[in-house]
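With one protein chain removed, the remaining protein chains of the complex are shown where they sit.
Chain lettering (A and B) follows the sequence in which the chains are written, and residue indices restart at 1 in each chain.
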Amino acid sequence: MSVIKIKNITKTFTETEVPVHAVNGIDLTFEKGEFAAIVGPSGSGKTTLLNMIGGLEKPTSGSVEVHGKDISELSSSKLIDFRLHNIGFVFQAYNLIPVLTAKENVEFIMQLQNWDKTKMKERTITILESVGLGNRVNSKPNQLSGGQQQRVAVARALASKPQFILADEPTANLDSKSTTQLLDIMEKLNKEEKITFIFSTHDQRVVDKARRVIKIDDGKVVSDVVKKVESGSF
Amino acid sequence: MKTIFKIAWRNIWRNKRRTLITIASIMFALFFAIIMRGFQVGSYDKMKENAIESYSGYIQIHKNGYWDDKNINNIFSFDKEKITKLESDPRVKNIIPRLESFALASSGDATKGVAVMGISPEKEDEMTKVKTFLKQGEYLNIDDRSILVAEELAKFLKININDTLVLFSSGYHGATAAGLFHVKGILKLPIPEMNRRTVYLSISEAQNFFSTDNQFTALAFEMDNLDDVKSVEQELNLSIDQDKYEVMGWEVMNKELLQMIESDNAGGVIMIAILYMVIAFGIFGTVLMMTNERIREFSMMISIGMQKRKLILVVIFELFFLTILGVISGIIISLPLMIYFFYHPIRFTGDVVEAMKDFNFEPIMPMSLDYQIFIYQAIIIIIISLFSMYYPILKILKLNIVKGLKS
Partner (left out) sequence: MMLLKIAWRNIWRSKTRSAVVIFAVASGLVGGLFASAWMNGMAKQRVANTFSLETAHIQLHHPEFADNFDVKHTITLTDKKLQEILKVEGVQAVTSRLKIQAMAATANKNMGVTIVGVNPETEIEVFGLYKKIDSANGDFFTSKKKNAIVISKALAKELKVKLKSKIILTFQDYNGEITGAAFKVIGMFKTDNSPWDKMHVFVRDNDLRKVVEIPDGQSHEIDILLNDYEQAGVISADLQNRYPELLSEDWSMIQPYLSFITEYMDIYMGVFMIIILAALGFGIVNTMLMVILERTKELGMLMGIGMNKKRIFFMIMLETIFLALVGALVGEIISMFLIEYYGKVGINISSLAEGMESVGYSAISYPMLEPYRYLQITILVILTGILASIYPAFKALKLNPADAIRTL
């Protein structure tokens, strides 16, 4: 069954002098366990599309359904709870709460979800180890490198077992070594935890790893290619 | 909740310098406000105490109308049993009879209008401590025919102990009052105005001089506790014939003093208000900066699922911590100074002494350690920071997450 169903959504910004049609009629469906890249030049509408999927922005027209529920109908406070329980976010940068340690950042969302304490601690350690940061649990964000920070962000997004993770150019500020590391971890977690990953990028290495590549230009889907599964994991 | 606390606490230390400067500014304002209030309240308490203990007492009973028209015909008498009964009230320490009027005092070439205080020597001393003001000679006995003269007055009249002083006045119902009195002692009274124009006679002698028989102008009540005044006053009013007598609390008798205190106090309050207004802007500036530089962070936290009200709670705690730290440090730095001045009140010297004497003030500036001073000042600062909280709260409520993430 499909996790996300996007029906003919558009987004027009009218605050500018000439109205900008950032997203101009897109239909997409995402299934559970996908590892999909949205690519396109800057200004093509990638971020706006991701924001609408995540409920950060409301579409001008059309609808985004998650598990059959139209999220644009939710109140803003319901929407925050919806995100808390269903979506993990990874941004380009400044993902972490600066005053909390890596461990506390990961625990943060679980605390908001009222997890049991011991379970939460276990999960945090597991997930931080799986992103290769088992030895940095008590570091504050400013003591971590950019790649490490992004890995903590992924760990945090994953920790609470969301339906899917949205990542807006997660590798944009990283060097190639960190990029590879982060991608490997994302791929591994996608397989192990069966969590849907949708990310925007214009980094070819990221595109190469993706199993589905959606090209966008001028707010429209130009191509939508599902790669053949090479090494059959599922 | 714990996490919110933790985030808030750590956030205020993210920019240590700014936090310390903000705390320092609160501390500084509180320090000045507390010290200033301490001196003010201390002086007022001293003034009230002086006024009560040196003269008016806590309550007085007079013949009805005496207070507005202090004249020798407005006198009354209570029998001994009645006084003893009133005195048996545990809240009342002592009841002091007085017969007061004016006379012209002269000696040699000098003449001056003086206040004649007819007192019951031992009882009067218990409250007003007249005996301690004795500078020369001896204190009065109950049946003395002698007189005590205030120091400045004695100087003016050029008399000394064992000299004779002539008093002229008109007595009860216009009877002529004239007499020669042997000066038994010279008193240095603490209130300058009294020190310039007061003589003391024993009450029986004064009654004799003014031909009043066994009557007095006032019964002054000495009490232990200022807070009991109201209740005793009310009970007296019920038990006494109000057509014949008037019962007055110290507040009525010292109305001018209280009003003067009030006007002086208003001045002090205005000063502190201005100071706090400035500090409020400082706090607000800090809050403004703390909010604006964190818009991106706020947006991120909301987009990953933190409810706005929890975020608001974080901000409120931050401000609260900041304020409390400022308040506590302000109190801590002002305490030693206050304690010092409480035990070593400032004594004025030089010109100031004369000026203060002109206003009937003792030339000292006592300090009050009343805990209410701290509480009030702390509450005011906390209210100010509550007001400045509206900015981040509004900012969070109106936050556009998408724009915030881009900033």
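Note that contacts are C-beta pairs under 8 Å (C-beta built on N, C-alpha and C of every residue); 3 or more make two chains touch, one makes a residue touch a chain.
What you see is a predicted model; the values in this text were computed from it and never measured.
All shown chains touched by the missing chain in the whole complex, by label: B.
Remark: the omitted chain is touched by one listed residue; of B:95, B:117, B:147 or B:279 this is B:279.
Contact with the chain not shown here comes from a single listed residue; of B:4, B:83, B:134 or B:271, that residue is B:271. Only one of B:11, B:40 or B:101 touches the absent chain when the whole complex is considered: B:101.
Only one residue in the set B:18, B:145, B:188 or B:296 touches the chain that does not appear here, and it is B:18. Residues of chain B in contact with the chain left out of this view: 15, 17-18, 21-22, 24-25, 28-29, 32, 69-73, 101-104, 106, 109-115, 156-158, 168-170, 174, 193, 197, 255-263, 266-267, 270-271, 273-275, 277-279, 281-282, 284-286, 288-289, 292-293, 351-352, 354-355, 358-359.
Methods note: only the chains that are shown with their structure count from here on.
Listing the residues of chain B that touch chain A in their complex gives 3, 6-7, 10-11, 13-14, 296-297, 300-308, 310, 401-402, 405. Of all residues in chain A, those touching chain B in their complex are 51, 54, 56-57, 77, 80-81, 83-85, 87-89, 91, 94-95, 97-100, 104, 107-109, 111-112, 156-157.
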